[in-house]
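What you see is part of a larger complex, with each chain still in position.
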């Protein structure tokens, strides 16, 4: 914890302008409902504007056009980004000084100049670890792997042999980059393994969640491009490509050789099947399975995934299927009766 | 393995009463189909009552009102709980004596009195580990984390910095408490990370499965309350709350800031979206996605989740959608024909 800070100091830090009491001292950040007089809060979504009236916060980060409602506010272009910066101001997270713990294993020909390597971390032969990178307890960097500058490899994360991370990559505990891709040739005697001799490459500023997996390719590379963010328990198959600044929420997965454009978003439990291509900005809804390629900007949901609004309407009808069926059966009876009556009349009328 | 034990000894241990031969000696526990004359078995579900007739078991744990069918039985209030106790009687699991392996890392100012810390376990600065707690090979307890009494942290489980476990918490291998929550602010230049400076707190008597994840909060706490049981590969998002004695089966997940009451049950692959509330005792079916808050006791299934029986009926109709569609098209033709015939008659009849 750092602080307290004055409203003016905070405004300077987040790039905002004060309206109200710039000298008020604040000690931490809270949501609008939880904040007290010595807290900073934020209004990032106008849906919550009503909470702004009731908040007891000492100051609130707001957008440029938001009414101040008689409060001390810090106006910013993006109050959510300002909130992120303010949190970092009050809660600076320590980054360790460089140094290799004597209980770590670092191969003789590995390069770890300027990095921090904790006890029980393992850096294999020929590996290169950039300066300021923090290799936490039990993290493993395989033979010949390359890790950039100021990465954080949390406990038990793994960069397998020959794989590569860019700069400022953050691996959460148990994240695995470069496990074997899943490729087997069927034969009468069982499965024959396709050797997975390619690698996995992760770009700059990527974060990978706890126990998530990015497989190595059979040939060539699996790629997670710069700025992509992967939640926990996410799977990226071999030779797939996750485009820059894409988002993969928990339990989402991309099968082998699929290619995602820039800024693609996979909601929780979404799956993209193999060998297809999603254009830039495609959004896939929760628990969906995408069978076919999608043009840029498409928004799809369902199993298989269809256009999102169409899915919403269909899903809303799903629960009424039994009634619909009953209605159709009743209609069949009624139509048959009508047909019979008309036929009877025809008979009557025929001389 | 312990034993053999007499039927009377077992009855005393599980709190039941013998009907039949209390002196018979039994050597282990088996299911009704697999049991032989020197095995104890159990009838916990009356669905399996038929198997009771054919079993060769030396004695059977049964409920208070179950017919003995000429066998030696041990009557108990809850035969399934009695089975659990009997298994523990025959298979006592060793718990190690306290002591810190010299190959472990324990920070100078960490407190581990009375705990067992195995080789390659890592206990960070300022961490506190309660007596009788067993920190297995490669488990990591971050700086400032607190772990209660008689917990078991299996290999490679992680309690990240500043997080807390209550007493008798059991983390399976690879379970992670306190990884980064998944929060990013979108900007034209990419995602800006929301610092996750809150923590994750796990109550007493919680079990967390292998490779499951409970994220830390951005602010405040993620909570898994006492007695909750999480299976393998489960995800609890940042600032979520899993109520006491809740059950989360494999691949189920709770998104950020969702709040589950007491005794909630999520079946396998069930997902609860963010910022919603499930009342006490809510049950969510397999592979469901809950979009909206649910009152206490609700039972919901589907994507999005609807009332369970309604979903069952709708799901049963789903496979017949193509026939339904064909029937409706045929009805359209038949109705159009009827309309045409009636119109023709009207024409005829008009002078």
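Letters A and B mark the chains as written, and numbering starts fresh at 1 in each.
By definition in this document, a contact is a pair of C-beta atoms (placed from the backbone, for glycine too) under 8 Å apart; a residue touches a chain by one contact, two chains touch by 3 or more.
Treat the numbers as computed from the prediction; the structure is a model and nothing was measured.
S.K.: Because only 2 copies sit in place here, please give the count for the whole complex.
M.R.: 3
Keep in mind that, in the parts below, only the chains that are shown with their structure count from here on.
S.K.: Let me have the rounded angstrom distance from the C-alpha centre of chain A over to the C-alpha centre of chain B, please.
M.R.: Each chain's C-alpha centroid was found; their separation is 25 Å.
S.K.: In their shared complex, at which residues does chain A touch chain B?
M.R.: Per the stated touch rule, the residues are 29-31, 34, 44, 78, 80-81, 83-84, 87-88, 90-91, 93, 101, 103, 118-120, 136-138, 154-156, 170, 172-174, 205, 207, 209-211, 227, 229, 231-233, 244-245, 247, 249-251, 268-269, 286-287, 315, 318-322, 324-325, 328, 331-332, 335, 338-339, 342.
S.K.: Which residues of chain B touch chain A in the complex?
M.R.: Residue positions touching the partner: 103, 105, 120, 122, 138, 140, 156, 158, 160, 174, 176, 179-180, 182, 184-185, 187, 190-195, 197, 211, 213, 215, 218-220, 233, 235, 237, 251, 253, 255, 269, 271, 273, 287, 289, 302-304, 306-307, 310-311, 313-314, 316-318, 320-321, 324, 327-328, 331, 334-335, 338, 341-342.
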